[in-house]
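Omission of a single protein chain aside, the complex is shown with its protein chains in their original locations.
Order of writing sets the chain letters: A and B. Residues in each chain are counted from 1.
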Amino acid sequence: MDYFDRFAVPHPSPAIYVSMVAIGLTVIAIIAGLTYFKKWGYLWREWLTTVDHKRIGIMYLISALLMLFRGGADAIMMRAQLAVPENTLLDAQHYNEIFTTHGIVMIIFMAMPFIMAFMNFVVPLQIGARDVAFPRLNALSFWLFFMGAMLLNISFVVGGSPDAGWTSYFPLAGNEFSESVGTNYYMLALQIAGLGTLMTGINFITTILKMRAPGMTLMKMPMFTWSALVTNAIIVFAFPVLTVALLMGTMDRLFATNFFTTANGGMDMLWANFFWVWGHPEVYILILPAFGIYSEIISTFSRRNLYGYKSMVGSMVIISLLSFLVWTHHFFTMGQGALTNSIFSITTMAIAVPTGVKIFNWLFTLWKGKIVITTPMLYSLLFIPIFTIGGVTGVMLGMSAADYQYHNTMFLVAHFHMVIIPGVVFAMLAALHYYWPKMFGFKLNEKIGKVGAWVISMSTLLAFMPMFFSGLDGQARRMYTYSESTGFGFLNMLSFIGAIGFAIGFCLIVYNIYYSTRYASRDISSDPWDARSLEWATHSPVPEYNFAITPQVNSAEAFWDAKKHGHELFTGEYEKIHMPNNSGVPFIMGCIFFAWGFSFIFGMWIPVIISTIGIFACMALRSFEKDHGRYISVNEIKKTETSRGA
Amino acid sequence: MKIDNSLPLEYSTGQNQINILGFWIFIGAEIMLFGTLFAAYFTLVDRTGNGPTGADIFEIAPLLIETFVLLTSSFTIGLAIHAMRLGKQKAMMTFFGITLLLGLVFLSVEIFEFNHFYHVGAGLQTSAFTAILLTTLGTHGAHVTFGLFWGLSIVLQVRKRGLTPETANKSFIFSLYWHFLDVVWIFIFSFIYLKGLM
């Protein structure tokens, strides 16, 4: 039995046992359901082995929504614990675990896949391509991300959650102070998911550079595609830093090296340094696609072209470079001198300039536009003021001298939530409503959607505005409780009410999906929003080959030109279309990576060696395999097009 | 699949050109990977704890062999690609074989060197300096090891299938990878070894 002791949870509580039972029952229910409805074959053929960018996008979307609820549940528990002084709902250890997983899940396993979902679904359509450059690699990226997410998510029932914060600073995250395997989970789960993200980055840059429709020069690309290109460039250059940092951290924990220890020359601060060399660009990886989404939505529902296209592109390119020049502002108080801090203060404040340019461009797009308030537009309009509050408090934090006052207080927590929630979450929810008809062929209900947008945005203000004040009053972040004499109670209660509001808002979105799936009209056009870019020029839902004829492009708004100025998008005859074959290898490789990560976490070296061999065997298999894809015949295309009413 | 005969075989299809550009972008990521390792190395190089310094453990003889062997292998893989463009499969295979053999020699010397490090008291756990030294060298060595297996699988495929757009493409991409490992070695040679020995 000793062997199995390592899988026990070090700090069990009734909540964890309930979760174990719930997870067990859910797994049984899923397996039973699939067997009863005979859906195993469907699942394997249509989803697990797919290399279609649209289906992969939808799988990312489902994962992101699931993780949103996992991270959201963590958030509610934290706010409930802090709602009143001296609360005993959670103990200190449990609270540590929850704020750690909340951070990791929300950034890496919610925001990232949400972005990947729309990048996967939209970018190939916007550039008129059949698929991405490396469809099978794309499937592998998804499965690596998914397995990384699953690995982290089983941590709290098998062996213990990570508990050193989402930043996992050493020496706290070292063996001496984090004895459970929790931090190993952190290292390996992020490593696996990060590899997947890196592959996505390479894949999408190549796709965007090489597979655009004829006539679409770089400066005629839709803004979301531009944002995807810049984002993926950041991914390609930022994620290797994380890979190295995690490698060093893993070696410290499992092979007793001295990178980040406090003995034998180790330097704990180096972890913080590398974490943020990756971590700051990561912030822009999250925000730039969101900016792209807002640009599409604001221009569509202002019924005019985007103001300042070139300055939009230029500001994104500048942001992508500056994002690598500011990382030290995350640890101004660590002890480096005034010169270093001043340099990074200046670069930090400089980055507010291109961001400001973008805000003004959206405002000028709205100006003299014929604004139509739909759910996606409502999210975009609510985003601008709330994000600006978050943004200007960021400039306050960016002043290194002043940062000594704000550092590690709730002021900081309020700042980054006020940036990330309107910046990323609103954008993704807006995109969810905006692209839903393209994905599934019906619209989400507008009335429920708008109520949801209001509830969520007001909850953002209610939950996070009080933190600015409690932070300035001295409430530190990551403290599991506080005494009544501090007077933080009222402000924290407000935040808790805001958190409840969030929960209600997300329930409204789920209800909307349910309601619209049952009742919404399927009889909508392929262009329900009167939009401007190429993804709306094909049917909804999109046929597997995307476009029967490759579109010809002559401007940044080719579809708009086709609708209003008589531009011919599709010229020529149907030709047979080359498509990639489905493959089970990415999924199997993902499963092997899961086994590899799991055995690594527990230091079980024989399974590690076996699964390593398995990974390389999959790669060799791929190398020797002859796979030339398949063709869709002209007859098949004609049949599909006629059935879609072309 | 459209084949454009005006271009070298490895560029002759659209997918081939995509593969090559994709690999260049991967090399961009690799530059950052090794850049980060170098950043860590330079930060930790003087933090030797109770262990030895670089000057204590580096030896010039294996270094010279490793450098010469890797430089030569980078030259021969270049010749292999040149032969491939001339359509001389046999010469190409010979140069490919020489490259892989030289890679094997490099790896053997590196293993010998690691053994030496271990015996003079510079193990993975000795100090921050030895840990980052062995991790940086080890990451490069792991790349070479992976390259040997990869190169071997390409040799087998060219032998079996001849020079097709696909195998030519794979060979060319492998050559990019191999040259890149040489570039990384030049930086290791200059800024880890020679700087340490200076």
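One rule holds for everything that comes next: contacts are C-beta pairs under 8 Å (C-beta built on N, C-alpha and C of every residue); 3 or more make two chains touch, one makes a residue touch a chain.
The working rule: contacts and distances are computed from a predicted model.
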- Message: Leaving aside the chains you can see, what is the UniProt protein name of the one that's missing? Options: "Sulfate ABC transporter permease subunit CysW", "Quinol oxidase subunit 4", "DNA 3'-5' helicase" or "Inner-membrane translocator".
- Response: "Quinol oxidase subunit 4"
- Note on the structure: Out of A:9, A:104 or A:277, only one touches the absent chain, namely A:277
- Item | Sole contact to the chain not displayed, among A:327, A:442 or A:536 | A:327
- Query: Which of B:83, B:124 or B:155 sits in contact with the chain that's absent?
  - Reply: B:83
- Sites on chain A contacted by the missing partner chain, in the whole complex: 205, 209-210, 233, 237, 241, 267, 269-270, 273-274, 277, 321, 324-325, 327-328, 335-337, 339-340, 343
- In terms of residues, what is the contact footprint of the unshown chain on chain B? 11, 17, 20-21, 24-25, 27-29, 31-32, 34-36, 38-40, 42-43, 60, 64, 67-68, 71-72, 74-75, 77-79, 82-83, 86, 88, 91, 175-176, 179-180, 182-183, 186-187, 189-191, 194-195, 197-198
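Here is the rule we use: only the chains that are shown with their structure count from here on.
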- Note on the structure: Chain centres from averaged Cα atoms put chain A and chain B apart, in whole Å, by 34
- Residues of chain A touching chain B in their complex? 133-134, 198, 201-203, 205-206, 209-211, 236-241, 243-245, 247-248, 251, 255-259, 261, 263-267, 270, 273-274, 277, 578, 616, 620, 623-624, 628
- Message: So in the complex, the part of chain B that touches chain A is made up of which residues?
- Response: 1, 14, 17-18, 21-22, 25-26, 28-30, 32-33, 35-37, 39-40, 43-44, 47-51, 124-129, 131-132, 135, 149-150, 153-154, 156-157, 170
